[in-house]
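Worksheet: the structure to be examined is printed underneath.
Here the complex is missing a single protein chain, while all its other protein chains stay put.
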Amino acid sequence: MKVALFGAGRIGKVHAASIKMDPRSELVAVTDVMAEVAEALAQEHGIAVRTPEEIFADASIDAILIASSTNTHSDLIEAGVKAGKAIFCEKPIDLSLERALQVRQIAASHDKPMMMGFNRRFDPNFAAVKAALDAGEVGKGEMLAVTSYDPAPPPVSYIKVSGGLYRDMMIHDFDMCSFLFGMPVSVMAHGSCLVDPEIGAAGDVDTAVVVLTYADGRIATIRNSRRAPYGYDQRVEVLGSEGTLAAENEVENTVVKSTTAGVQSAKPVYFFLERYMRAYAIEWSAFVDAVVAGAPVPASIQDGVNALALAEAANRSLAEGRPVAITSDLIGG
Amino acid sequence: MKVALFGAGRIGKVHAASIKMDPRSELVAVTDVMAEVAEALAQEHGIAVRTPEEIFADASIDAILIASSTNTHSDLIEAGVKAGKAIFCEKPIDLSLERALQVRQIAASHDKPMMMGFNRRFDPNFAAVKAALDAGEVGKGEMLAVTSYDPAPPPVSYIKVSGGLYRDMMIHDFDMCSFLFGMPVSVMAHGSCLVDPEIGAAGDVDTAVVVLTYADGRIATIRNSRRAPYGYDQRVEVLGSEGTLAAENEVENTVVKSTTAGVQSAKPVYFFLERYMRAYAIEWSAFVDAVVAGAPVPASIQDGVNALALAEAANRSLAEGRPVAITSDLIGG
Amino acid sequence: MKVALFGAGRIGKVHAASIKMDPRSELVAVTDVMAEVAEALAQEHGIAVRTPEEIFADASIDAILIASSTNTHSDLIEAGVKAGKAIFCEKPIDLSLERALQVRQIAASHDKPMMMGFNRRFDPNFAAVKAALDAGEVGKGEMLAVTSYDPAPPPVSYIKVSGGLYRDMMIHDFDMCSFLFGMPVSVMAHGSCLVDPEIGAAGDVDTAVVVLTYADGRIATIRNSRRAPYGYDQRVEVLGSEGTLAAENEVENTVVKSTTAGVQSAKPVYFFLERYMRAYAIEWSAFVDAVVAGAPVPASIQDGVNALALAEAANRSLAEGRPVAITSDLIGG
Partner (left out) sequence: MKVALFGAGRIGKVHAASIKMDPRSELVAVTDVMAEVAEALAQEHGIAVRTPEEIFADASIDAILIASSTNTHSDLIEAGVKAGKAIFCEKPIDLSLERALQVRQIAASHDKPMMMGFNRRFDPNFAAVKAALDAGEVGKGEMLAVTSYDPAPPPVSYIKVSGGLYRDMMIHDFDMCSFLFGMPVSVMAHGSCLVDPEIGAAGDVDTAVVVLTYADGRIATIRNSRRAPYGYDQRVEVLGSEGTLAAENEVENTVVKSTTAGVQSAKPVYFFLERYMRAYAIEWSAFVDAVVAGAPVPASIQDGVNALALAEAANRSLAEGRPVAITSDLIGG
């Protein structure tokens, strides 16, 4: 399976490594608006830099991996669909829910696998929670709590073009809730600016709580902060009718030091690449499974629409100070 | 310091034991509407059963401890104030916020210590969180999450007279939030009936999430369930600007068993008396400190009013499906 | 059941409290070579100071609790046997194994319960290990590791009269091994002086490892240090044919703090009274069970002889630099 990579930045490099690790997939081309960045990755992998047009025109390329900036995603998906490629696209589809719904429409008739990069679904810890929950190991799910803190906020320049915390950061947690509990019927958002006043000045929040409620009475809570100085804090907890499942943080090492100062253990790993390195590799292999073996796509374009719809609803809820219902038109019928 | 006990039931017995453990206090009388119950406790402690009138009239009695049923609390506080006794009263003051505000008014001029029995403030784990937070060990508090699950629901007959989950169960968690973060400016309640349909039929919820927001942007989340089959799940977690403080459960023992079935450790202690046994003793000593040494009362009647006001707001929020503001008139100006 | 207490020092006070907690036992008399010490305890408990002679002569006294200094234990046991009292005696029987064997002989014909104070058998954690091991939850036991560190060494003046680390400190761990694995066939002792040169100058070690081997091939390891500055480190771990059981330390509280400095949790409780408070109460109730209900004595005088014999063998092993066999004459045939 021959793959072309759109975007040779930080996340593009991660995916290039995953492509290399799966013996069934081969990276054959890369493109990036920044020529040097594309060239560097191409050299490292011994491949060619190509233009998007060349990539779409090359019939020997089976799949495209979209890891370029968010504002290019929807156009590239459309072009990929037209060119008949299997498509793997980083989240989100688009910052505009309306545009995402258009893309979903276009992709509906596509007969090749198309997958959204919700990497956390493939984290072995969260996947184990999902498996145990689905197996009924704690009975029927009742409450879900997702804790998701970044170690430090991104630059304010990034915040300004990010689409805001709910669309940029919490979108992963919305998808985690969908992964574990399905789609909710209402979204209530709270948020404030406690980490950096510049973020507030840019019209965004950096500290946020969202409550999702489900038709059958289940309730999910998401907590986000742009800053947890001790590391990347990523936890999930489910209360079921027969018990609790909790995925705790992965930590730097297993050493415990006991002195008069207390009992000290290692911090959570600091960076998302470190925490989700295994997840990225497993995610890619799942896409290859879909392309070469017809396995079901584990994170569909509808999942991408759903997460975006929840972010949209959260924005509206925060603005209006009341719960917002998730109606079927919001998620495309 | 001589003490008379109102109420010789389960919680009354706990307090009787605490009185005995502190060498500065002496239990001298007990009263209960159920004569045999009063008699049994009196015999065990070698003291006399007395009528409320006799107790209030006895000038040698310094303090009363109100552990009788909720509907008697406000009247007994009033009588205690009139009789010039120091007063320790189990939560809540009353199921009616209006009545609680009256009582607060009456008690305002009382020159003896008056303390509400918010036992969790004295739990060594939660107290350690409070101390570390106040000492700035994790910087300035930003988010608070309280998890509080009972092992199993009480009988529906109890539910019916309890005042509902927010007033009966979550009132402890409202006080925990006040203890750690002070009074919020708004309350948003979610709730559903997932544990027992009979509870729903009685007009109550058994699964609930409440979000409190604070004037300075801080956010607190409370999760309650009437059922966590593995034990009494009582945790608190604070995110501050410099780190996180988390009080985990107390467990039955420290034994870890590793077999092919997994690595197994002990469950949280199952029952609130077991979990909070130490807290009750420390709580009582704090009251004795106030009475005999003039120490400040660590859980005032205003704290009782505040918790009740938050429960009242939660009920209103749930009914109206929107956040409810905490105004100064709600908590007595 | 009426009890007289010999020794009103630190450990005597602990036992006095345990006697008070069990409603079936009543402390009626106390004696101590230091008159003021006896008087203080007597006043606190509202009882009389009596001479040993008065105690032995008083037919209304059912049991004696020997918590006086080690050099008085064997004589008091003998006198108690003659007076027909049930006897609870703190470890060890005597510093001399020969004398302990004599006492065992004398006590053999005693028709009242006689119990040695091996408190750790009653620690809920170690008791849970024992129960799980006996229930076959990890298959057949193969290796045992006991870690037992004091927070800080006692005064050298105490060390000099203590009988040495193996008889004074490790005796508890020898008994723990016997409790879990029975009597070994050989003892190999290692020891050195790393904590305080004064201890070495007094002819003792402060850091020690002993390996016990069993007839069927099982192996136990004991590690002792007189100093673990972070607290009282008391752990037990068993490898069985189907898994591992490990009793971890009890800690001061359950709070976990995560900052840039790391993830910090509470230290083990510092002091043996704190760690074993519950064990002392359970231990006493087990003795009362034996006296009033004929229950089997859970720590017999033979257990006392056995632990002393292992300490004796360890001393010999250390002196001679070779393993010492445990022969039947060493433990009284």
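To keep things simple, chains are lettered A, B and C as they appear, and every chain counts its residues starting from 1.
Note that in this section contacts are C-beta pairs under 8 Å (C-beta built on N, C-alpha and C of every residue); 3 or more make two chains touch, one makes a residue touch a chain.
Everything quoted here is computed from the prediction, not taken from an experiment.
Taking the full assembly into account, the omitted chain touches A, B, C. The missing chain, though absent from the display, is touched by one residue of B:Ser258, B:Ser285 or B:Gln302; that residue is B:Ser258. Residue A:Thr260 is the one among A:Gln105, A:Ser157 or A:Thr260 that touches the chain missing from this view. One of A:Leu245, A:Ala286 or A:Leu318 touches the chain omitted from the figure, and that residue is A:Leu245. Checked against the hidden chain, the listed residues B:Met116, B:Val129, B:Ala266 or B:Ala299 yield one contact partner: B:Ala266.
Think of the hidden chain as still there; on chain C it touches residues 140, 142-143, 145, 147, 149, 188, 190, 192-195, 207-209, 211, 213, 217-219, 221, 223, 225, 227-230, 233, 239, 241-244, 321-323. Residue-level contact of chain B with the missing chain is found at 228-231, 233, 251, 258-268.
Summarising the interface, chain A meets the missing chain with residues 124-125, 128-129, 132, 137-138, 242-250, 252-260, 266.
Please note the rule applied: only the chains that are shown with their structure count from here on.
Chain contacts in this assembly form a complete graph, since each chain touches every other chain.
In this assembly, the C-alpha centroid of chain A lies 58 Å from the C-alpha centroid of chain C.
Multi-chain contact residues of chain A (touching two or more other chains) are listed as 228-230, 233.
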